[in-house]
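The other protein chains are all here in position, but one chain of the complex has been omitted.
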Amino acid sequence: MARSLLCPDAFLSPLEIDAAVTRALAEDLGRAGDITATATIPEETPARAIVVARAAGVISGLPLVAATFAKLAPEIDIAANMRDGASVAAKTELMTVSGPARAMLAGERTALNLLGRLSGVATATHEFVRRVTGTRARICCTRKTTPGLRALEKYAVRCGGGFNHRFGRDDAMLIKDNHIWLASGIARAVACVRAFGSTLPVEVECETLDEVDKALEARADILLLDNMSIDDMRRAVEINRGRAKLEASGGVTLEGAVAAAKAGVDRISVGALTHSAPALDLSLEVTKTWR
Amino acid sequence: MARSLLCPDAFLSPLEIDAAVTRALAEDLGRAGDITATATIPEETPARAIVVARAAGVISGLPLVAATFAKLAPEIDIAANMRDGASVAAKTELMTVSGPARAMLAGERTALNLLGRLSGVATATHEFVRRVTGTRARICCTRKTTPGLRALEKYAVRCGGGFNHRFGRDDAMLIKDNHIWLASGIARAVACVRAFGSTLPVEVECETLDEVDKALEARADILLLDNMSIDDMRRAVEINRGRAKLEASGGVTLEGAVAAAKAGVDRISVGALTHSAPALDLSLEVTKTWR
Amino acid sequence: MARSLLCPDAFLSPLEIDAAVTRALAEDLGRAGDITATATIPEETPARAIVVARAAGVISGLPLVAATFAKLAPEIDIAANMRDGASVAAKTELMTVSGPARAMLAGERTALNLLGRLSGVATATHEFVRRVTGTRARICCTRKTTPGLRALEKYAVRCGGGFNHRFGRDDAMLIKDNHIWLASGIARAVACVRAFGSTLPVEVECETLDEVDKALEARADILLLDNMSIDDMRRAVEINRGRAKLEASGGVTLEGAVAAAKAGVDRISVGALTHSAPALDLSLEVTKTWR
Amino acid sequence: MARSLLCPDAFLSPLEIDAAVTRALAEDLGRAGDITATATIPEETPARAIVVARAAGVISGLPLVAATFAKLAPEIDIAANMRDGASVAAKTELMTVSGPARAMLAGERTALNLLGRLSGVATATHEFVRRVTGTRARICCTRKTTPGLRALEKYAVRCGGGFNHRFGRDDAMLIKDNHIWLASGIARAVACVRAFGSTLPVEVECETLDEVDKALEARADILLLDNMSIDDMRRAVEINRGRAKLEASGGVTLEGAVAAAKAGVDRISVGALTHSAPALDLSLEVTKTWR
Amino acid sequence: MARSLLCPDAFLSPLEIDAAVTRALAEDLGRAGDITATATIPEETPARAIVVARAAGVISGLPLVAATFAKLAPEIDIAANMRDGASVAAKTELMTVSGPARAMLAGERTALNLLGRLSGVATATHEFVRRVTGTRARICCTRKTTPGLRALEKYAVRCGGGFNHRFGRDDAMLIKDNHIWLASGIARAVACVRAFGSTLPVEVECETLDEVDKALEARADILLLDNMSIDDMRRAVEINRGRAKLEASGGVTLEGAVAAAKAGVDRISVGALTHSAPALDLSLEVTKTWR
Partner (left out) sequence: MARSLLCPDAFLSPLEIDAAVTRALAEDLGRAGDITATATIPEETPARAIVVARAAGVISGLPLVAATFAKLAPEIDIAANMRDGASVAAKTELMTVSGPARAMLAGERTALNLLGRLSGVATATHEFVRRVTGTRARICCTRKTTPGLRALEKYAVRCGGGFNHRFGRDDAMLIKDNHIWLASGIARAVACVRAFGSTLPVEVECETLDEVDKALEARADILLLDNMSIDDMRRAVEINRGRAKLEASGGVTLEGAVAAAKAGVDRISVGALTHSAPALDLSLEVTKTWR
């Protein structure tokens, strides 16, 4: 059952899993499928294989692996040694897959690409989370996600211990520089947003301490401190006196995250978690014939 | 016309462009769309914005940017300063977008995510290509692509000057270790493939020089030298005497690529071009009101 | 098995069920799913819930409820106390759903919206049907259905004891005022339709008794008496002398339906069955922990 | 241009418009299309038609009408007398459509069904809004929407002057009775939600004043007063002393809304706006031949 | 405008055209598109090509050709010498296509496959129609269509002068042997169908004259004379005395159709029109450079 492989603290829609797996399989199988396997391996050949993490990391995507193989051959059997969210050492065996050899090879690359991508995001997230442990700061992802994989990558961030910022333009009121400029100022932009009638918290992007003042005056719920120096962040924390939540943002590195966390912000959003995390190195090792 | 923005040496199906843009926009707009812009910016407000590359790199994805804005508001005007495949310095202005401010902000993140991802792949590819210039070696991508984006990333590799290895399991006969093992040896596996009747060249994965001998004996067209030392690669080139094409593969770094190229292989396939290339840093700068 | 929950006198395609449920679930789960349940309820928590009709009515849509929960968690167990088409009193327990609490809450609103909408249509239909019992008149729905739900609503009408008029523009020859006018008269329009070669019965819209004469003369199979007074309807029945079928149409209320039925028409088509029926009031009551 | 027909205060994704129109047209055209029009009207016949509101109401859905005709024949010309959100008297002419007669009749029912459904929702909303004018209360819709039409109906609510409550299970933290019960109490449920790391406001459903106390103690941001008597609502307003926002909910009628508004709540959510609003009565009147 | 290329006597939904063209193009372009053209032809090369019918026949599918090229490059120009339904001699030039050479070659096979298939159906239909001219018999297609192309092939039958029998299981009441047998006899089956409340004509399959008697007694509207000898058909015509419509069916050849027509049946349904018609032979001839 793919379901029980999900990280217990996060949701991933079965509709998203099905859509992502179908799309990825379609582009790998093409129209003729795995012609090398069809040509070389007798149809009835059984096989057993183990999915192995070559490098250490946090696992995310096991339900997608299960769904990939299930779509190719319902009789394939899956036995996982863990569920999403587990931290593993290099060379850890993640799951065993048993079934028709052709179907297993046909699904290999799709399964590994999905698992490698999401585990890469989870692993990068976990590294940031680990480094700010002991502070009040939470590590968040942004909307700088891989096109087509947003729900999956947001899920992977949670597997890594991070938190999700908004999923799209529609589930948060985030007033950025362009909104401010086009709406003629912070005060007016916040007023527009309040009048819009949404109950979502209002977040305002601030590049200077002057803007921090204005946003606090406008009673913003959250301040996005954009590309601010650590000194200015510290100053913003003082000015704020706990009124709004403070979020650090803008090209944040591991070191930058630690400094921002120590400066006292509540939230650190890191685009690199999703736009630039390398995939986790994985392999599918066919170990022995089954049956 | 989105079409004229394509790299002249590569094909990207309009069906792929439309599908990728639709999917990416849908996940960013959600059900309620850009609520912050709706709340703060009057509907008739016009704007002009410039897409800027913050870092140096090779551009790939301009037709997707155009398609994104066209889907949101057909009246948006696009003026590009280049087409895909161009190498640019940091801070280069790539294109100007003019139209309704709301629609432009609604498309901003989707457009930048697509362009950033593909330009990241093109830029990484170009760096490998540049380093092996003067050798016979060609830089190729693998099937370790982002799930759902294969056709786009393969296109980006060509924008960066690289070459495309197979697109899926269906357009190449690539006999890997598992096929060899399950088919009882290289000779038998190659015989099976020839009997299959395909006219595709037959490629055989070799981990040792002994396997190189066997694959040449079986008259393979291409040899995939998997995770071989540079010394062994050099030896394989000698043994081969020009009979088969030789391809180096397996965790190839920039330095590894240079060494393999000097060793004399014909092709170097690099998974990292697609599975771990960081996105190119871009921004959309709203510069002045239009009209 | 969702299948055995269907009304025995009607067909509903499994493709329609799957499409409607997928679409409805997708819009309710969004990208992040049921975040409140994920946050508050431990993943392994089991639950049992009962779907209750708060008001009296005719039930339609139980297979959609089953399909909704099956899509979220295949292990959810469904036990229905009836099938579609059943008339129930207020406070009747319709079905019991047992399984993981999170999945059950995730599907609650989607399941109730589907069941409430279709049962609303079935209930409204049944009320009309009940009132014309004893006459020759049959109650039919029109094409004034909710966009995207036509096949489902037509099915609900049958659950309520009504009959289906045409499903679309393609399965009936219905010559309306505009066709008559653009084709230069009833006689000519009917001639065109006969020449078209379809074996479908030819129905002609008549607003006056003069048009009734012309349509009968043109040997129409069915006459649509559009917005006619009860007196005129009675007169049309006399003129017709059993030659064509007569259908009353146009803003028909319960009282109007009774009067038309008594006037002797064969069929009464009621747009309000689908375009304006209120949803049946339902709830999902979590009753006790299972296991 | 369909775009300029949108209500200026609301967003409706072009992707949603296209999907809804395609689906609705497909179910009305079927496989053979408008066979009556094909049989009776010569292909080159031009026509001009006017969309008329037979009853008074608030208009919503004009861009969908335009998109419907554009899909059938790009040469159809649309001239609208207003945009979405306009209040109109009975017998108002909304827009003129000119083009090939066959295509216009083929799109008639689809266009009217979409416009009638959304205008019905907007009209119902407007009536509630009008009645609570002068109080602090805002009228909101719920998730009791027509399956498959949520984004459209939420848009229609805004056209009618209402506000949107959450769009799905994923964009609000709304702790209902089942969450409370399964999570062992209000305090614990709120704590879980805070720990989840979302910045969304936390809303708690309260059926009694005792629960109001507990929810305030747990520092909920919003209290959903579920099926509470007007007296209890008034009492809740007093207890609250402006700390949380208060929302009245549960089978709210026009009279109930007025009473709740006077009792001092901030928000009144009304399921009937979407689940039971009758469609606005509309017609397409072919007025004269064009050209 | 693709629209004006349609046969004036038939409808083909723009939704069907778009879906068929998208699907067909996708399977021909694959992921990498027309790699030979990309490799050999400079991107800016213009071309002009003529679609030629190598054999004589009836043309059907020109709007699909136009839609194919429009999807690949909106700037491609189409000039047709006729519209669907035209009878042409061998070597007739059907249309001229001008635009970028790469896009034209990319669409060539898809366009020709669509046009060849539909014109093959239209041509086969026309041959049957021609042979029964002067009799009362109409040539009809069946549901033995190519999976996925039903609406298109039904349209092609009309282009060839034939008529459409039912489009699916849902738009005709056709009681076949299995229904009769499972419902315990013709009389009972017809009674069930009448009770179902549909206004569709009732057709009954008859294999013997005894069944013809029973079906007439049951007042069937149409009799399907299945695999009956010409003598029996003639006898059935006499027995019928104009009461029901008579349809000949079952492995009908050209000669069989002529004989059945002379025997006096009203309708002859021919599965081979769609399930076994050879494609019309076509070519795309690149004639000279444009511009």
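Labels for the chains are A, B, C, D and E, by order of writing; each one numbers its residues from 1.
Keep this in mind: a residue touches a chain if its C-beta (ideal position, glycine included) is under 8 Å from a C-beta of that chain, and two chains touch if they have at least 3 such contacts.
Being a predicted model, the structure only gives us computed values, none of them experimental.
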item	value
Visible chains in contact with the missing one	A, B, C, D, E
Residue of B:222, B:236 or B:265 in touch with the missing chain, whole complex considered	B:222
Touching residue (missing chain; options E:83, E:235, E:262 or E:275)	E:275
Contact with the hidden chain (one of A:6, A:58, A:72 or A:263)	A:72
Candidate in contact with the missing chain, chosen from B:48, B:71, B:138 or B:214	B:138
Touch residues of chain B, complete complex, unshown partner	138, 163-164, 167, 170-172, 197-201, 203, 221-222, 245, 267
Chain D residues touching the omitted chain (full complex)	27, 30-31
Residues from chain C at the interface with the omitted partner, ascending	1, 3, 6, 8-16, 150-151, 154, 164, 167-168, 171
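Going forward, only the chains that are shown with their structure count from here on.
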item	value
Touching chain D and also chain E, the following chains	A, B, C
Selected pair, out of D-E, C-D or A-B, that shares over half of its residue contact pairs with B-E	D-E
Per Cα centroids, the chain farthest from chain B	C
B-C against C-E, pair bridged by the larger set of C-beta contacts	C-E
Residue list for chain B, restricted to those that touch at least two other chains	27, 29-35, 37-38, 106, 150-151, 167-168, 171
Chain contact topology (line, ring, star, complete or other)	complete
